[in-house]
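Some chains omitted; the rest stay in position.
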């Protein structure tokens, strides 16, 4: 009964099945018939013309996007708690050749237009200071909060005003959309997003994420960067197949909903006073004393300590109510 | 009937089966029980203590190895025809932060100690010139030739004399060993190789190559570089499983032998006068006029034109004699 990470979950059977089905000779790299469907399928999904590239990791998707939006001498504004800042071992700096992450404060890893403007206001416009070129937000955030279309649009306004690119790290984009119940275009390109890392691996995929460019021309140079980074796998069809399977019948939404429901079950059991952040996606940050955490672990539940007096529980696509109920009951008893 | 590339071939059933078997919850990244077996399994295979990391592409394996052996201000000696020079879109320069590839001439992409010494002799030892730090050879080469243990050892001697690291691009290492019939240690660490890109994808794998360090300490920093490059996939167990399946029962050798046999069949049909290079692994470079090439294509065979009057045929693990015989017959009729 592990609640460490949705990364640890197995792969959806539909995804595996799709991989078996492409197990035949075809063109290498991304010249195969499945890879070629990505642009079209994502254009349909988002209701606008996009370019879509498979990549084998979320870090790769994020950093190719940042490299497309920010030159080596530029800066990227992001939350102090952003994955790109804390959990990618400097991959943004590697891919951008040394751009600087400019940290913005905010509750639950969520940044506001006001906070952004505050940081921007402190940057002198001269060659001695790194100039901002892009903003990156995570939706759902690293603390499980969800930006609404309106909130993204307000950040998109700042981006437009200051001529900054806007990237969305959507490692849990599916969970965000499942929570919002909106059209995926509403919370992305219609709100000013230029590039989206659309995550599938945490949501039932195996090794394929999609990098979506709402400004299609950004994809051209990215194709070279993807190859140059060793990310253009030679048997790309097995990645394309994963993504296509996730899109088929909206499996991506179905899986995300299941994970969100499971998290909600835990949140309800905990009660508001125990929650560090509102639970909007599939992550639950719980106030718990070391004794309480130890008690839960003694019952067989595994999870990360996140901060003193705080633990993190992550649910995943494969957890039906029965899988989560025991933990929910245990949490309810803590109170 | 395609002979474009072994990259286009399907995945071995044993590999797929192994991937299905790890489809269960486990630790993310490389903390799972399968990833943890790699060091041990490859140490056994090579007969010495090694560190082994999975990566999702051969380019990634090559360039992480080069970054471990050469600083940004250094140079890497390689064949003018090396994959790292011609087919990786500058990935070595990206991963090493701008090291310089120093090109060595040689027949069939094979370099000799003499040619190496010639290039080395022309480099002034001062801060104005890039100084060499490593040698990279490909085995089997890009033209399907195989370095023997003695030939590698002779290059290893140059490396030792000049204090250069020695990397082997083994995208088709299995085909080389299958041809040589030697112990895999003989043609690597016993001959002075420090790092090996051990390819599986062209040989029945899906998306996992192994980067082997015979100097185990080189792995430590590489772990950071792998993460930083977006190559540390979160569900790493599906990569580890592929590699373990390829090692089980020496599937890697069995598959490579099959591809080599298929190539030999074509070579025999062609006859020595038609062969641009001796056929030692699973690639056949054939002299063919445009008319002859067109004739073969009209019969349903697909392959690359390689140079004027020259075509490339690549066989793969899944081609039994029946799959290759029609092409062999067609080639035999050309003559």
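Letters A and B name the chains as they come in the text, with residue numbers starting at 1 for each one.
Criterion: a residue touches a chain if its C-beta (ideal position, glycine included) is under 8 Å from a C-beta of that chain, and two chains touch if they have at least 3 such contacts.
Treat the numbers as computed from the prediction; the structure is a model and nothing was measured.
A.B. asks: Hey, this file places 2 copies; any idea how many the whole complex holds?
C.D. replies: Total copy number for the complex in this file: 4.
Note that only the chains that are shown with their structure count from here on.
A.B. asks: What's the distance between the Cα centroids of subunit A and subunit B, rounded to whole Å?
C.D. replies: One centre to the other, that is 34 Å.
A.B. asks: Under the stated contact criterion, what part of subunit B meets subunit A in this complex?
C.D. replies: So the residues of subunit B in touch with subunit A come to 2, 4-5, 7-11, 16, 19-20, 23-29, 55-63, 88-91, 94-95, 201-202, 206-207, 224, 227-235, 238-239.
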